[in-house]
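With one protein chain held back, the other chains of the complex are shown just where they sit.
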Amino acid sequence: MSRRNFLKAGAVALGLALTAGTALAQDAIKIGLILPMTGPFTSTGKQIAAAAQLYMAQKGTTIAGKKVELIIKDDTGVADVTRRIAQELIVNDKVTAIAGFGLTPLALATAPLATQSKTPMVVMAAATGIITERSPFIVRTSQVVPQIAGPFGEWVAKQGMKRVVTVVTDYGPGHDVEKWFSDVFKANGGQVENLRVPLANPDFSPFLQKVADSKPDALLVFVPSGVGSQFMKQFVERGLDKSGIKLIGTGDVTDDDILNTIGDVALGVVTAHHYSAAHDSPENKAFVEAFKKANNGLRPNFMAVGGYDGMHALYEGLKKTNGAGGEALVEAMKGLAWNSPRGPMSIDKDTRDIIQNVYIRRVEKVGGELYNVEFATIPNVKDPSKAK
Amino acid sequence: MAGRPHGARSLYFPGGSRVLTILFDGIAYGMVLFVLACGLSITLGLMNFVNLAHGVFAMVGGYVTAILMNRLGVPFLATLPFAFLVPAALGLVMERTLYQRLYNRNHLDQVLFTIGLVFMAIAAVDYVMGSQPQLIQLPSWLRGRVDVFGVQVGLYRSFIIVVCGFLVVGLQFVLAKTRFGAQLRAAVDDARVARGLGINTSLVFAATFAAGSGLAGLGGALGAEILGLDPTFPLKFLIYFMIVVTVGGTSSLTGPFYASLLLGIADVAGKYYVPSLGAFVIYTVMIVVLVFRPQGLFVKAR
Amino acid sequence: MQGTPTETATRHLAETSRWKPLEFAFWLVAFGAIWLLPSHHLILNEIIITALFAMSLDLILGYAGIASLGHAAFFGFGAYFAGIFAIRVIGDPLTGLVLATLASGALGFITSFLVLRGVDLARLMVTLGVALVLGEIANKMTWLTGGADGLQGVVMGPVLGLFEFDLYGRTAYVYSLVVTFLLFLIARRIVVSPFGLSLRTIRDNPLRARAIGIPVNRRLIAVYTLAAAYAGAAGALLAQTTQFVSLDVIALHRSADVLLMLVIGGTGYLYGGFAGAIVFKVLQDVISNWTPQYWTFWIGLILVILVLIGRERMNHQVAVLWARLRGKPEPRPRTIVGGH
Partner (left out) sequence: MSAALETVGLQKRFGGIVATDDVSFRLEPGARHALIGPNGAGKTTFVNLLTGVLQPSAGTIRLHGEDISAMAPERRVKRGLVRTFQINQLFAGMTPLETLGVAVSERMGHGYEFWRPAGSKSVVIDEIVEIATRFKLADVLEERTASLPYGKQRLLEIALAFACQPRVLLLDEPAAGVPEAERHDLLATVAALPRDVSVLLIEHDMDLVFSFAERISVLVNGALFTEGTVSEIANDPRVRAVYLGESLDG
């Protein structure tokens, strides 16, 4: 066979491949859960997968007479892999919905697919504002950065703080927190100085030194969760805790998953977030207990609750559609409202984004363990970036 | 541009004492880097062996300290000897069983082999200890900072500078004044000639490798507080080690020492004065040095 | 078929450029997969793109002896170029592919001057540094690249104005496969040419190469530029077929993975990248199904064993097997990287 024949074969292949198509009926309701199970974001994947499995264990695996099947796939946190897996789930496994999405770029890479294939896509972790605008099939059950950072800026201003320095890691979520906190805080009469830390940064001392020079009322920090503990230790080591500078942040830095390992340096840190494992409600007590029992005592964090509620939205939606997917399922999920372990929440029927309470919490010791104890509530917050 | 902090320059122009604080922080940071990387520099210079798994030994040292402190309640200072000895023993075993087989291979083989070890170590530590960062609680006398003639000085960083300072002097003494040091220097210069002079180079290699691994372990333990410690440590700091070694050269210890200090100070000062340039500075410095002085910045061209 | 020395020599030189049965078989399977594995086109597309990327690294590592830990710089550049071109200029895939390839080649040409000096280690570090700096630039230039959120809104037109990219990845796979095949044909011709032979002398012994009149630096610049263009083409294919570009395309792990794949598959015979990409992806799939969190441990172990046994010896075994399959008694082992 000569090379020319090869090329011919290729051309023929091209033609044939494009005319063929497949369509198969579906029996079970399959939900594809795409999560980073390996790599630097493993903890996100573990928490969400555990919560989703817990939800199914609690609520059964049958909806409208059909069996619900969960297919968990690892995307290692790499966007083109996420997209490929989503595509495979849609075309090969014929899933009714895809869910998961640990990071913003992973969700954004997949969004066009959801539109193209009319597959509902439930975002359980990624938090950048624009995500839900990228496809009419996206529903979010995690959080939106502006939803947390914006109201927090207002709350901080109301506490009488005049000057805040923000230190955020130089990547998408960090920029979001910086922007929304700063804008709202300034609109409420505050003064802000912004600092950005490179993603690969072992030593925070130059940044903390700048903060010490500046002597603000508070320091708002947003860094990836593993690094947060280091930041807090160096904050304390520099004696900044005693200098009257309050350490504040979004709840990501006092993540329930690692709060205990951070240790006492975290005591007194004030954060805003949508979920704390210490949230005082019967729903949450049951959830935390069941989660710990099923996972070797692992404490659920905000990722877990995003996964749990994501499954709830899908279940409730599927019940309404009798197991049908597509646009009907998205429609069915719009406007859903329920009492989640995090508190009351709903899916905005216009933006398909989440509406929930934002809680102001302080790290305290409860029964020998560190918890984010909620002491103020900002109820029913919509994503301000979409509330035009 | 979005990345530039608002008014960062105009608000607070740092005064003299602040410059000293930055310098101090940079030196402490550089010292840790040196202790972490000096073993790598020696093995590279002595055996022409590229040991990308060097960070594994540092991580082991850090974990030894963390485990001893957090699980067994051993005081911080008492853990440091173990943070040296355990990785040193591990280094010795690995040198005898694995590394020495690869001394004659080319750099690419060595890189692949040691990267493989790094992968294995990361997964193994993750499996045993979990992926969360390990934290240690320093004794209270090392926490906080004091004011020395108007300069804010962190106690722990002072401690690091003192410990590492002693180490540097000690290492220099061993190299310059002891019989072992003389043998080591001879072997670095020309292993064949050294062998001809009756020096047991294989023994020198093994001892040096073990000591280098031990030092890395000690660096890992000392640096855990500043650099953090989790299973990805060997990969995360690999680039920093390599920069120290490539910039400092491998023919002596003073080169990497100056390189570490330079890197530490440049990194801290760069981030303080021009935070928007972020990570560019050190990478660019590395490329420029390697292109114009492939032997390292602090090495006399041969 | 013994003849005069001249005939023998001619035959042997021609031998290296002749297609072997296994090569035909390989490409038959690759094209056959279009019909045989319709539900795996997406992963096949990923594999073939990775293989093209690995082949580009083989050009510099296997043929010219330049080890790189930053080859993703060109892959990423090609991907961003193709993605941005589709958004800002025109969504025609072929135009974008050609321009992205040329642009990556140009970047390779510029950076090639950095790798001329120094030996293995310095080169590894310089290439790594270049990739890190480019990655940081992509992260900072959010207005152009989308920064950490990734480049969105890439909409590709149909290939040749005829074939739309479908959800099943069929067009994507066929497009990537045909492009890869064409680039492979070119590379295959190049490596057996006098130019290709001169590269191998540089790999084996740059000192002597210079002493027989080979302009070593210029050859290295040429092949580095070529390899960068190939890597850029692979990146462009990824951007076009997934219609998305994120910072991962340029990340360190991308450079490291491709090096591992190439080494697993073997260097210096062009198919190493293909074999490595397939083995790597299959292993990843199998091992991560079995132990999702710790699959890097096993990859690490494979590497360690591979090096301990000796890559050369393994490759030699493969060569022996290969020769036996072809029914030839005389295997010609190959050395990998020049080193004395």
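Remarks
In order of appearance the chains are A, B and C, and numbering begins at 1 in each one.
Basically, a residue touches a chain if its C-beta (ideal position, glycine included) is under 8 Å from a C-beta of that chain, and two chains touch if they have at least 3 such contacts.
Note that the structure is predicted; figures quoted are calculated from it, not measured.
Judged over the whole assembly, touch between the missing chain and the shown ones holds for C. Screening C:Leu22, C:Leu207, C:Val286 or C:Ile305 for touch with the missing chain picks out C:Leu207. Contact with the omitted chain, checked across C:Leu197, C:Leu283 or C:Leu301, is made by C:Leu197. One chain of the complex is left out; on subunit C, the residues touching it are 5-6, 8-10, 12-14, 16-17, 189-190, 192-198, 200-201, 203-205, 207-216, 219, 222, 268, 330, 332-336, 338.
Following the convention adopted for this analysis, only the chains that are shown with their structure count from here on.
Chain-to-chain contact here is organised exhaustively, every possible pair of chains being in touch.
Subunit A and subunit B, compared by their mean Cα positions, are separated by 36 Å.
Residue positions 136, 142, 293, 295-296 of subunit C each touch two or more of the other chains. For subunit B, residues that reach two or more other chains under the stated contact definition are 2-3, 239, 278-279.
Across the interface of their complex, subunit A is touched by residues 19, 24, 27-28, 31, 34-35, 38-39, 42-43, 45-46, 136, 139, 142, 147-150, 152, 163-164, 166-171, 173-175, 177-178, 181, 185, 238, 242-244, 246-249, 288, 292-293, 295-296 of subunit C. Put simply, subunit B touches subunit A in their complex at residues 2-3, 5-8, 11-12, 14, 18, 21-22, 25, 29, 131-135, 137, 143-145, 152, 154, 156, 225-228, 230, 232, 236-237, 239-240, 267-272, 275-276, 278-279.
Subunit A contributes residues 40, 42-43, 170, 175, 192-203, 205-207, 209-210, 212-214, 226-227, 229-230, 233-234, 236-239, 257-258, 261-264 to its touches with subunit B in the complex.
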